[in-house]
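This structure is in structure tokens; I'll ask about it shortly.
Of the protein chains in this complex, all but one are displayed in their positions.
Labels run A and B following the written order; every chain starts at residue 1.
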Amino acid sequence: MNDARAIAEETARASYGRLLAWLSSRSNDVAAAEDALADAFRAALETWPERGAPNSPEAWLLTAARRKLIDGSRRKNTYKDSIPALTLAAEEAEIAMRDEAPFPDERLKLLFICAHPAIDAGVRTPLMLQTVLGLDAARIASAFLVSPAAMSGRLVRAKRKIKAAAIPFEPPEPQAWGPRIGAVLEAIYAAYGAGWDEIDGSANANANLTGEAIFLARLTANLIPDQGETWGLLSLMLHAEARRDARRKDGAYMPLGEQDLALWNQAMIDEAEAALARAWKCGQVGAYQIEAAIQSAHVAARLKGHDTTVDIVLLYEKLNALAPTAGAAVGYAGALAAAGRFEDGFKVLDAMHPEQTKNYQAWWAVRAHILNKLERKNEAKIAYDRAIGLAEDEATRRFLAAKRAALGKVRS
Amino acid sequence: MNYLLLLYQDENLWEKKSEDEKAETMGAYFSYADALREAGAHIDGAPLEHSSTSKRVRTNRVQDGPFADAKEQLGGYFLIDVDNLDSALEWAARCPCASTGHVEVRPVWNIGG
Partner (left out) sequence: MKILMLAHETPEDFKIRDDKEKFDAYMGEWYAFSNQLAEDVDIVASAALEKPETATVVSVRNGERFVEDGPYPDTKEQLGGFFLIDVENIDEAAKHAAKCPAAKNGCVDVSIIANH
């Protein structure tokens, strides 16, 4: 009996997104497909323990969900047009599964629709987490620091728009391919960011979405393997994730150069390196690939003892030329400082717009570090003060305070 | 699937145009409407007079336009029939108004399916 339950739960985890992609792309209605699939899972949990799990759990669930979807359409007497499509789809699916052909994976359609330009950018990541991975609104809400009711409302609205405005489930036109993939990757990276923040803040494991983000990146890379940026993003996130446990020691912030290598996840680093190699083979350089290459160079410096400081400077130059952001500029300044080019690093920081920098903690921290090296201790102290004031977590505050204390006695 | 394209732009821009410029703008809209017709997507469409000639009606009150200090006003519309939102957005982007103001794309409500 527990076996049947375990199979249902296992199928839910492994196949949720694939089943939902299949059902919603044929009904053009994500919300109705979700309801139907939820009903099908409920029915599975009721009947499988008694009668045993079916040979093909996915086919069973799909057939059950399809019936619910068609019944729902008939009852509402709306979306008549979708009934033939659904009926056909279900027959097609049943035939495919009788032949034990692999169940077609149409999750790419879901990824694209979640990141469609007509969908509010703020809800793309939550929508992806819910439809592709089956996460519930409460879990997503906790990662994005909003109330479950508010998150639920946003998700419902987005799904209504998909249906009412007839956002198509077809993949985008070739000329729109680039920006659309960019939007998908951005949404995945945002999921990763929502997970990272939690490391620094309240340790709510439930809110950590880094694993989900990596799953989505791996999925996207495998679905569109000829796009370098998909592998680049996967590599970048794996690199960052591989060092997660080493970022803190007894609650204190550990910079990369001082991290305990035994705490690095070597398997993840290997996968990150493989993904990066795969990205280069695609032959289209992009920002995620360069950011991943920077991570890779940092890791090589620690693991192999190579001096990669010059490589890192060059990579940041490329990144700033390709995708100039405040983060890339501050990273460049830091890389220049690491290569001993403090004056150059200072100039890069100075050239940034005050509006970009005044509340940017990393800018103040790197500036403080460079000023210290330039023996401008007074200014360094002021910059450390600002960085500490802008820091969002205790570990970073303590790390910066120790640096400030190490300046020694400063004339005020 | 039908969509209403609402064309918003600063109506004073039109007032400031020379006769030649007006003719050129009109030509662009005529070409656009023709392209819609040729694609079988055109249902209806029309330009509006300056908003100062409009009236806003509530059950017990009528107010003369213009109604608000909004920078852009509704200057016209197209009602189109296309396959899906992507196609509607494509047509919206081609509308001359997309370059001078903005086009709002509203799906038509197919009441009762």
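We take it that a contact is a pair of C-beta atoms (placed from the backbone, for glycine too) under 8 Å apart; a residue touches a chain by one contact, two chains touch by 3 or more.
For clarity, every value in this text was computed on a predicted model and none was experimentally measured.
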| item | value |
| --- | --- |
| Partners of the unshown chain among those that are drawn | A, B |
| Those residues of chain A which, in the complete complex, touch the missing chain | 117-121, 157, 160-161, 164-165 |
| Interface with the undisplayed chain - residues on chain B | 2, 4, 6, 26, 43-44, 46-49, 51, 53-59, 62, 65, 67, 74, 76-77, 79, 85, 89, 92-93, 98-99, 101-109, 111 |
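Note that in this section only the chains that are shown with their structure count from here on.
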| item | value |
| --- | --- |
| Chain A - residues contacting chain B, complex | 76-80, 117-118, 164-168, 170, 172-173 |
| Chain A partner contacts - residues on chain B that touch it in the complex | 1, 83-86, 89, 105, 107, 109, 112-113 |
